[in-house]
Every structure is written in structure tokens, then in C-alpha cells.
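The complex appears here without one of its protein chains, the remainder shown in place.
Right, chain A next:
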Amino acid sequence: MIDPLQASVQIASSGLEAQSDRLRIVSENLANANSTGRTAGADPYRRKTVTFASEMDRAAGVRVVKIKDIGIDRSPFRVEYEPNHPAAGQDGYVKLPNVNMLIEMADMRETNRSYEANLQVVKQTRSMVAMTIDLLKGA
């Protein structure tokens, strides 16, 4: 294992990276909350999901976090009766994306919270390193 303080910063930065990727997926979902298909009866945008996995970093000998997989939410689409819409099917119903604003917002808040926690760890580790260096000051 490398120097533990250096390793802590490395682990926390892997967490920051994973959380910012997650935020990107959330913003993709929110931006496409009303993206319907182009042709009649076509499927609209499908909500994306993200999963994390803990991974052993062999070089540093510590467990960092990585994005395991960006999946697709297979839940049913919302439908709305709108016969004039270009993407409306034979029966006049338009399929809308299965994005739920409330869920995305909750996900965003959780992402924000985890990001802040990782940032806090980086700050504290930096202050510990500074304390060690300050030992030289008094001499």
C-alpha cells in the first residue's frame, strides 16, 4: 500500500469522479424528459440508470469506486392521448419517456450529498498533511 494519506486522496477523487458521472446521467434524463420518438408509434427516450462497484486498485492496494454499468430502465412508458402529435400511434396515444422528475431530483440531491462528503474527506486529508509538514516549522 502506498502512503495512506496519498491513498485517501486517490480514493476520494475516484468517488468524486463516480458521482459526477452519475450527475451527468441525471441531467441527461432530465433534459430528455419529454423527448418523444420521431415516427408514428416510435419508442421515446428511455431513462438511464447508473450502478457503482467497489474495485481493488492493485497499484495503490486500496478499494476505489468505479462506474460498473450504465443501464436502461425497462419500466413502461407514460402515454398521453394526443392524436395530432407526429409520434402518435394508430390509437392516438403518444408514448412519453419513463422519466419521473421526482425520482431524478431525489437522485440529484443524493449525488450532491455524496460529492460533498468526498470533498470533505479530501479537505481533511490535506489538513492532516499540512499538520505533518508543520512539525518542521517549530524546529
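We take it that contacts are C-beta pairs under 8 Å (C-beta built on N, C-alpha and C of every residue); 3 or more make two chains touch, one makes a residue touch a chain; residues count from 1.
Here is the rule we go by: contacts and distances are computed from a predicted model.
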UniProt protein name of the chain not shown, from "Electron transfer flavoprotein subunit alpha/FixB family protein", "Xanthine dehydrogenase YagT iron-sulfur-binding subunit", "Flagellar basal body rod protein FlgB" or "NADH-quinone oxidoreductase subunit E": "Flagellar basal body rod protein FlgB"
For the chain not shown, which residue from A:S8, A:N29 or A:N98 touches it across the whole complex? A:S8
If the hidden chain were put back, which residues of chain A would touch it? 1, 3-5, 7-9, 11-12, 14-15, 18-19, 22, 51-54, 62-65, 110, 113-114, 117-118, 120-121, 124-125, 127-128, 131-132, 134-135, 138-139
